[in-house]
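Written below as structure tokens is the structure these notes are about.
The complex is shown incomplete by one protein chain, all other protein chains being positioned as in the whole.
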Amino acid sequence: MINKQSTHTPIEVGDGAAIPHKDDSGLFTAWRIAFFGAIILCLFLAFGRSEQYLAIFKFVPDGILVTFKVTIGAILLSIVFGLIAGLGRISSNRLINGTASLYVEVIRGIPLLVQLFYIYYALGRFIRIPDILSAIIAMAFCYGAYMAEIFRAGIQSIPKGQIEAALSLGMSRRQAMQQVILPQAFKVVLPPIGNEFIALLKDSSLVSILAVADLLRRGREYASETFNYFETYTVIALIYLIMTLFFSKLISLMEEKLNDGH
Amino acid sequence: MINKQSTHTPIEVGDGAAIPHKDDSGLFTAWRIAFFGAIILCLFLAFGRSEQYLAIFKFVPDGILVTFKVTIGAILLSIVFGLIAGLGRISSNRLINGTASLYVEVIRGIPLLVQLFYIYYALGRFIRIPDILSAIIAMAFCYGAYMAEIFRAGIQSIPKGQIEAALSLGMSRRQAMQQVILPQAFKVVLPPIGNEFIALLKDSSLVSILAVADLLRRGREYASETFNYFETYTVIALIYLIMTLFFSKLISLMEEKLNDGH
Amino acid sequence: TKSIKVATDATWPPMEMVDANKKIVGYDIDFLNAVAKEAGVAVEFKNTAWDGIFAGLDSGQYDAIISSVTITDERKAKYDFTDAYTSIGQILIVPKTDKTSKTIADLKGKKVGSQIGTTGTMEVKKVAGVESKTYDEVGLAFEDMASGRIDGVVCDEPVAAHFALQKKEYKDKFKIVGKAFTKEGYGIVVKKGNKELVNLLNKGIKAVKAKKIDTKIHTKWVK
Amino acid sequence: MTATSRPMIEVTGVSKFFGSFQALKDISFTVTDGEKVVIIGPSGSGKSTILRSINCLESIDRGKIIVDGMDVSDPTTDICKVREEVGMVFQSFNLFPHKTVLENLTLAQTVVRKRSKSEAEDIAMELLHKVNITEKASAYPAKLSGGQQQRVAIARSLAMNPKAILFDEPTSALDPEMIGEVLDVMKTLALEGMTMVVVTHEMGFAREVADRVIFMDHGSIVEEGTPEHFFTAPNHERAKLFLSQIL
Partner (left out) sequence: MTATSRPMIEVTGVSKFFGSFQALKDISFTVTDGEKVVIIGPSGSGKSTILRSINCLESIDRGKIIVDGMDVSDPTTDICKVREEVGMVFQSFNLFPHKTVLENLTLAQTVVRKRSKSEAEDIAMELLHKVNITEKASAYPAKLSGGQQQRVAIARSLAMNPKAILFDEPTSALDPEMIGEVLDVMKTLALEGMTMVVVTHEMGFAREVADRVIFMDHGSIVEEGTPEHFFTAPNHERAKLFLSQIL
């Protein structure tokens, strides 16, 4: 045996939806059943026996838009935060490194929902920003801590020889980072960023608590007026499912493309 | 170069708090500053200049208890769900495998918050169970999907020769699983389960939406009566931070122990 | 004309809610629109979660709140109110299977739900021995009572009538017991010290009441 | 051929496909009670696959395998029963790393044979003595050398009192200095009359121990005969070529 398996085999289970890879046929089939099943169920509900469901489908579309806005805004901003903090995490300056590490450790230690409340309500006292924007900032600030670790790991996965070669050609550290390390790290971090995107799409539902009129909020509004909680949440769940499955497929296709390339 | 780094280097960033490993000195220091800093800040607030904070600290302790109850109940139950679904995911029976894969794919495709609403209120229509228990079941059902993937990966990380050796000694599949594979897989899955525990501790804050009187709910109740939003959410965030940092340290120590063992 | 931004938690039918076109509608909305017309200001409504509705006023995200806010001493200590524009009371709703309970005190050892941060919650908490459960929206409390997880709900009288009478499932299952047991007035909330706005709104409220517009609105929404 | 002529393992017309690739092509041979058969052949010729088929670790697509009177290919047969009667020793030892050497030997005895713990331990110690490794009884496999691990694996197999043992290249994962100690144990077993089917590249062992040598290539049995015949005058070109490369 000579113990090939160490006790520390890292098992990777992302917090996003399961991105179906080609080699996992079970998940692959499950993806299909889930995706097309959800779509068919939606159509059936919308045009089936009762008017109720159709009304729900008519009520929520602008919520989907807000969900996208928040998700895309937050992922872009979190990439910025994450890149800054990730570079901070590998900085040799103790102050910068310490600050970045503290940011990562503290943010990841507090529930997202609590942070949202905090940033939205508590900090609202001091700065005045429109609500969708502050929801985006709150989400991005939180996800930035995870992104930071992704960027750090991505940058550190580039062999040391690369930066040494760049430096020995006379480039400054900054130039070496920009021209040599980051372009290579970028490719490495794309799959985990894809995973974070899916996770963020799901977590964006938390902003509904802040009365940001996203998909879930629209559903809750509809339900609170019509009392059709069961029907409404069925539709909301299906719509989220279709969205996350769609994007996880897209990401899995992108990853394949990336691996086919040089 | 002979391209040592593949474009698919898996980067592992758990959804729990950052568990501080010995080899990451930045995070290690950050852990200390964050943990002891948070404790000192709590003490300072509680016994410092204003009575306000002390009142908050007196209001929330039963919420902490509920948070623990939910977290521990949900992690234990999710291990059961996860083990069943994980075994299903590696089953050669197409129906079982398909069902388990579908569970994993669908659950991971829907935001936890939506599922909590759904399971809590939808479940309530059919069976009458107390609120904390239904919150625990809802959380565990969701986390079970992630656990399933952890168990699947853990079991599949055990070399095939192990099960073959057990079978060729006349053991049944079930005996081989119980006596040979699972005890080995157990060691492999402990670290990711630790990570899920921390993630669950944080996500347990979502049950506050279900009117379960956990830490966050208690805080929100207090804030909505006294209007001291800033102070209350500061305290809530600090308490969560101390809890997650404490447990991530505990887990990191346990992992070390485990690796020191044979 | 002057324009003010007003927050409301549109999950409190029939006082404030979102209609099928996602417009914020309800008693309060009609009422404030009438007031604004009389006072000569324009109003813009903003849907806000009840949970943080006062925090938003603190941070200046809007100028006023009209959201079935009962005037209480605790609230008056932190915010300024207009004169009461309607008077209501808290009322108890229990499942029809409960034949004995008449007041909250009869539900000792049981769970009573209400929306977080409302006067209903405060009334429940006053009664020792009753476990208070708070919800983000009052509708979720009714859902939970339908699942048998709680044994009573306390809310504003018009809301109770709306919930208990409008949905068939609830009408079959729940009943209102007794009469309203508090006497409260709803007021419009503004930031402490904003006398100018309070005076303006009070002037409008007086005019609306004088013209009996409020009774028309009342019959439209509360029946 | 030594011993009685009661057939222990009968392989008749066995074919096996992996997808569209045919790993075994109409294989037939018989191993009688007490006989020692050595299977040799180039990599990928199907040697492991035939052993694994006998032990039911692979299902076969055509043909019949009968072990000690039980039809392995019949789905109603209790496979565990068959496996109890036939031991198997793997190239990669496959000891259970979470159990001590002693526990490795007692596990199947208690779980499958339902022996009491003390009885199982007595048997285990006796067998460890036989493979000359008693001092490591309470060690974990990771602490043993490859040769020691393989000897424990053989003892573990013997603890089930099998009627035959299949060896799949038992020495090819070993450093040269450890091969001898494992082969010695196997020779002792052979002398005691155990029925053995051995896949190996150790030609010295084959010559010395085998009653019969089977040469496989591309999933077929190309040549079969006594060691003298096979090593001195093989009929087939492929066998000649193989021997010239390996010797």
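Think of it as A, B, C and D in the order they're written, each chain with its own count starting at 1.
Just so we're on the same page, a contact is a pair of C-beta atoms (placed from the backbone, for glycine too) under 8 Å apart; a residue touches a chain by one contact, two chains touch by 3 or more.
Fair warning: this is a prediction, and the values are worked out from it, not measured in the lab.
J.: Out of A:25, A:50, A:93 or A:179, which is the one that touches the chain we can't see?
T.: A:179
J.: So that we can see where the missing chain sits, which residues of subunit A does it touch?
T.: 159, 161-162, 164-172, 175, 179-180, 183-184, 187, 262
The rule we apply is simple: only the chains that are shown with their structure count from here on.
J.: With centres defined as the mean C-alpha position, give me the subunit B-subunit C separation in Å.
T.: Once rounded, the distance between the two centres reads 38 Å.
J.: Where the centres are mean C-alpha positions, what is the separation of subunit A from subunit D, in Å?
T.: Computed from C-alpha means, the inter-chain centre distance equals 53 Å.
J.: Among the residues of subunit A, which are close enough to touch at least two other chains?
T.: Correct list: 1, 117, 121-122, 125, 209, 229.
J.: Return the residues of subunit C touching two or more other chains; collapse runs of consecutive numbers into ranges.
T.: 51-52, 55, 58, 136, 140, 143
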